[in-house]
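A single protein chain has been removed from this complex, and every other one stays in its place.
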Amino acid sequence: MRVAILAALTPSPFKVHFMNILRTILRAFVLLLGMASAALTGPYEEALPKFANDSYADTDTAIGAVASSGNPLSIDVVEALRDGRLLIGAGQVFIRRVSGELTNAATGQVWGNPAGELKAVRVNNRVRRSIEAALGSLTLLSADAAKRLEAAHAVFRSRDEAVLPTLEKAIAQEGQTHVRNALENARAAILLSKQDALPMQRLAAIETLRARGDQEALALLSNLPSNAPPDVVAAAGKAAAGIRSRLTFWEAVQNVWYGISLGSVLLLAAIGLAITFGTMGVINMAHGEMVMLGAYTTFMVQELIRSQAPGLFGASLLIALPLAFLVAGSVGVLIERTVIRFLYGRPLETLLATWGISLILQQGVRTIFGPTNREVGTPAWMSGALDIGTMSLTYNRIAIVVFAFAVFAILLLVLRYTPLGLYVRAVTQNRRMAGSMGIRTSRIDALAFGLGSGVAGIAGVALSQIDNVSPNLGQGYIIDSFMVVVFGGVGNLWGTLVGAITLGIANKLLEPYAGAVLGKIALLIAIIVFIQRRPRGLFALKGRAVEA
Amino acid sequence: MRTHSLFDRQTNLVLSLLAAAAILVPAMNGLAPPGSALHLSDHLVPLLGKYVCFALLALSVDLIWGFCGILSLGHGAFFALGGYAMGMYLMRQIGPRGVYGDPILPDFMVFLNWKELPWFWYGFDWFPFAALMVLLVPGALALVFGWFAFRSRVTGVYFSIITQAMTFALMLAFFRNDMGLGGNNGLTDFKEILGFPVQAGSTRIALYVLSVLALAGGYLLCRWVAGSTFGKVLVAVRDAESRTRFLGYRVEHYKLAVFALSAMLAGIAGALYVPQVGIINPSEFAPANSIEVVIWVAVGGRGTLAGPIVGALLVNAGKTWFTAALPEFWLFALGSLFVFVTLFMPRGILGAARDLWERSSQKLRARRSPQPVTHAAE
C-alpha cells in the first residue's frame, strides 16, 4: 500500500534527484498518516471545510474539532490560523508555511499555484481564546518536555474544559514527575471550575491544589462555581485556609530572611564602629567613608582585572578583600596618628574632627573618580538564586549574610585570642595600668583604630555588590551604624550582632504595615526612646567599671 | 568683676556693629547710586540676610553647647521647623494666585488631588498664629525630646547621636507627600508677606533689617541669660554635672529650659530665613546642615556669644566665595576647617583672642604689683 501511494503521488520518480526523493519520501510518510485518516474521513477532515465558511462560529467549532482530532497536522493548522497564515480559496483550506510554501491543509501536500485568489481566515477575540486553548492541548502531547510543561501551565491558567481529554491522555503517558505534577495541577484547575464535575473529582482537585499551595491555587479555591455542593465548598475553604497559613508562614520566613539580610548589612557597616566607638570610645564620623574606600578599592581591582586578566574576574572580590582592608586600615591609622590621638577624652571634638575628615575623603574620591556611580560587577558565582518554598534567595544576599557572620566570628576570635586583642582589651579597660605593664598604649590605639577601619573597608567590598558605589556611599550608613552600636550596647561585640539583626528584622517586619519610609522613621523613634530608657544599650556593662 | 567688664565691652561692640550693619546695608543699597563703589547690589541683600539668620542659629547652638556643654546635632531641625511654620503662612498668602488658582489649597495639594486643607494648616493664614507656631513648634519638640533624654540622663555623644537621628527621622518624614507639607519640593512660590511682595527690594531690605534686629535681640537675651545665676548654673552643669546635682539643682530642668529656649531661637532664625531665600524644603533637615552649624560656633569660639556670630558670617562668606570660585575645593576647605579648629583652636577665634588678652593683662598686672601672682600647681 505504501509503495502504491508513493507511486501515485510522485510525478515521476525518474526525473528527480536523490534529495528530492528523500524529501518526497518524508512528505509521503506524513501524508500516509493523513491519508489513513482521510480514508476513514476522521473528525479532522470533517472539521477542516468549516474554516472555508469563514464564519467566526464555524471557525470556533472547527478549532475544537481539529485540536481534538489527534491529527499531526492540527498543530500546524491552529498555529497558521493564529498567525493569519490559514488561507481559503475555492472551497479548500491551505497553509502558507513560514518559508512561503503553500500546502494543502487536508493533506499537507505542497500545492502549486492555486486556481483562484486566496484569503486568510479571519479571527476575533473569541476565536483567539479558542486558539490558545487548542494550542495548549496540542502541545500537551509534544515530544519536548519543556513544551509540555509550558502547555500545562498555559492550561492551568486558561482552564479550558475542552482540553480535558487530551490532558487525561497526557497525564497517562507522562514520564517526568514535575511535568506530570504540572499536568495534574492543570486538570485540578479545570475540574474545580467545571460545572458538571463530580464531587469526587472536585475533592481530588482540591487536594491537588492544596498541595500546590501558592497564590494561584488560593485564587482558584476561593472562586468555586456557585453550584458546588457544601462538602466541596467546605473542603475548598479548609484547603484555602491551609494555603493561606502556609503562604503567611513563607511570607514571614521571607520577611525574616530579608531582615537578616538587612541586618547583616547593618552588621557589616557597624562592626568596625563597634571597635572604634565601642571599645575605644572614639566617635568616628568618617567610618562610612572607610566603607566607601573599600567599595572603591573593589572597583579599582575589577578595573585592573578587566584590562589585565579578565580570567580572574570570578576571584575579583576575594582579591579585593585584603586590599580593601589594607587601604581603609592604613587610612584609619593615618587618621588616628594625625588627628584622633590628640583628641582622646574629648569625644565631642573627635566627632567634629572626624566629620571634617569624612568631608575631605568624600570630596577626594569625588575629585578622583567623579561624582557618578561606578560600576562594580557581580562574579558569576554570586548571581542566580536559590528557591526554597515560595521564596527565592539570591546568591549575593546569601553570600553577604555568610560573609557578615564570618567577619564577626573572625573579629571575635581576634579580640579574644590574639595578643593584639588582649592588648586592646587591656587598654580599653585600664589605660594607665596597661601602660605600666609595658603595653605601648598609643600603638595599640593606632592598631585598633586601623583594625576597625579595615573591617569597615572589607564591609565596603560586600556592600559594593548591593549598593551604588558613589562618594556618598558611606553617608547612608553612618546613622544606622551608630544606632546599631548604641542600641546593642557600647563595648560589646555580641550586642552589635544582636542589635544589627534585631534592627534589620524589625525594619523588614514593619515595612509591610508602615511602608519603607514610615517603617524606618518608626524604628528611629523606637531606638531614640529605647536609648532614653536604657542609655547604655541592650547589653550594658554594669557596676563600678561604668561609674568610673 | 573682670569677666563682666569684658563682657560688657563686648556687648557694646556687638550691638554697635549690628546697628551699623542694619543702617549701612540699606543705605548702600538704596542711597548709593548703582555703579558707585559703595553700592550694594540687590542680590547681596538677601544673601546678607541669610548670613544673619545663620548667625542667629549659631547663637542658639552656642547657648546650649558653649554654656551648658550639650552638643546638639539636631538644631537644623528646629531651624527648619520654624521655617516651615513661616512657609505655611506664606503659602496661605498666595491664595488664588497659585498655578491651579485654588483659593484655599496650595498648589501641591491640588496636584495631589486633595480635597480639603489638613487640620494642621488651619490658622496659618493669620500671621500672629504663624508667628506663635514659629516659637511653639520647635520649643515643644525640644521640650518633649529633651524631657525624655535628660530625664534618663542621656549625655555627651549619646545625646548628640540621638539628636542627629531625630533630624534624620524628620527629614525622612518631611520628604513624604502624605505629610501634607509639600514633600520633596517643600514650600515655595511665595507671593506676599503681610501684604508686601516678597520679591520686592524694599521688602528684602525690611526682612534684612528685621533679621539683624532679631540677632541683636537674641544676643541680648543670651547675654542676659548667661549673666544670670541661671547662666552660672548652666556653666556649672557643663563643668561638673554631678557636683551641681549634689548641690541640689535639678540638672535636667536646667537642660530642658535651655534646650527649649535655644530651639525657639533657632525657630526664629528659620522663620526669617525662609522669606529671604524663597523656599523651605526637607533638605534643611539634613544631618550635615546641623553639624555645619556646630563648626560655625567652634570657629568663632563657643561660650563667647559673639563668637558664633563671627563664625557664622566668616564661614558662610567663605562658602559663598569658594562655591563660586573653586567649587571643587569647598568641601576640602570645610573639612580642613573642622580638623584645624578642633586640633589647634579649640576655643575658636574669640576664645583665642580672649586668652591672649587675659594673659597679657595678667603679665601687665604681674609687672605692676611688687609680689608676683603665685600660680597654684595643679
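By letter and in written order, the chains are A and B; residue numbering begins at 1 in each of them.
To be clear about the criterion, a contact is a pair of C-beta atoms (placed from the backbone, for glycine too) under 8 Å apart; a residue touches a chain by one contact, two chains touch by 3 or more.
The definition used in the following text is that contacts and distances are computed from a predicted model.
Choosing from "Fumarate reductase subunit D", "Sarcosine oxidase subunit alpha family protein", "Urea ABC transporter ATP-binding protein UrtD" or "Malonate decarboxylase beta subunit", the protein name stored in UniProt for the chain missing from the display reads "Urea ABC transporter ATP-binding protein UrtD". Contact with the chain that does not appear here is found for just one residue of B:233, B:294, B:312 or B:350, B:233. Contact with the undisplayed chain is limited, among B:119, B:246 or B:344, to B:246. Contact residues of subunit B toward the unshown chain are 1-3, 225, 228-230, 232-233, 235-236, 238-240, 242-251, 253-254, 257, 375-378.
Going forward, only the chains that are shown with their structure count from here on.
Look at where the CA atoms of subunit A average out and do the same for subunit B: the two points lie 49 Å apart. Residue ranges of subunit A in contact with subunit B, taken from their complex: 283, 339, 342-343, 347-353, 355-360, 362-364, 366-367, 475, 479, 482-483, 486, 517-518, 520-521, 524-525, 527-529, 531-533, 535. Those residues of subunit B whose C-beta lies close enough to touch subunit A in the complex are 71, 145, 148-149, 151-158, 160-162, 164-166, 168-169, 172-173, 175-176, 287-288, 291, 294-295, 298, 328-329, 331-332, 334-339, 341-343, 346.
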